[in-house]
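Every protein chain of the complex appears in place save one, which is left out.
Moving on, here comes chain A:
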Amino acid sequence: MSGADVLLLALGAVAVGAGALVVTTRHLVRAGLHLVVCLGAIAGLYLVLGAELVAWVQVLIYVGAVVILLLFAVMLTRAPIGPADDLDRAAWPAALVGAGSGLGLAALFVSAYGWRAVEVAEPGTAGLMGDRIFGSWVLPFEVVSVLLLAALIGAIVVSRPDIGAKDAKERAR
């Protein structure tokens, strides 16, 4: 077992433990903070895999932006800060689906690769990734920028009732 495998097992245990706490904790805010730990461990896994740019983008976008947005939403919906008992519904269908998808996916992946080792390829540094993104992936890149603009405008329109209401009034006239 190499050093990378030890790091993988440690970070994987942290990620799975924090993920399980996200799903089981009774505190909304703590669920968000456990999510930070889980996403950070996954960023560490990306580093172990040699995907440097993806790891730092993970830290910037997920840990930096998405979790902050989620915590803002928790605060804006005036969630109770203490434990909330009405967070869960019946667990048996979820257990069924979870067992099915987990065992199925794991069996599929393991049967596809059968515990054999592979050669480690070149790391995904920012320079190499940039070459590929602005080379063969430039069209999806442009489409994604249009998607982000649409999401920006959509969020403003959805969250400001005065804009939408005025529109509907004009249309009704």
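Observations, loosely collected:
Throughout what follows, contacts are C-beta pairs under 8 Å (C-beta built on N, C-alpha and C of every residue); 3 or more make two chains touch, one makes a residue touch a chain; residues count from 1.
In the analysis below, contacts and distances are computed from a predicted model.
Its record in UniProt calls the unshown chain "NADH-quinone oxidoreductase subunit K", which is the match among "NADH-quinone oxidoreductase subunit K", "Amidohydrolase family protein", "Iron ABC transporter permease" or "Cation:proton antiporter". For chain A, the residues touching the absent chain in the complete assembly are 2, 4-5, 8-9, 12, 15-16, 19-20, 22-23, 28, 31-32, 35, 38-39, 42, 45-46, 49-51, 53-54, 57-58, 61-62, 65-66, 69-70, 72-74, 76-77, 79, 84, 86-89, 91, 93-95, 97-98, 101-102, 105-106, 109-110, 112-122, 124, 128-129, 132-133, 137, 140, 144, 147-148, 150-152, 154-155, 158-159, 161.
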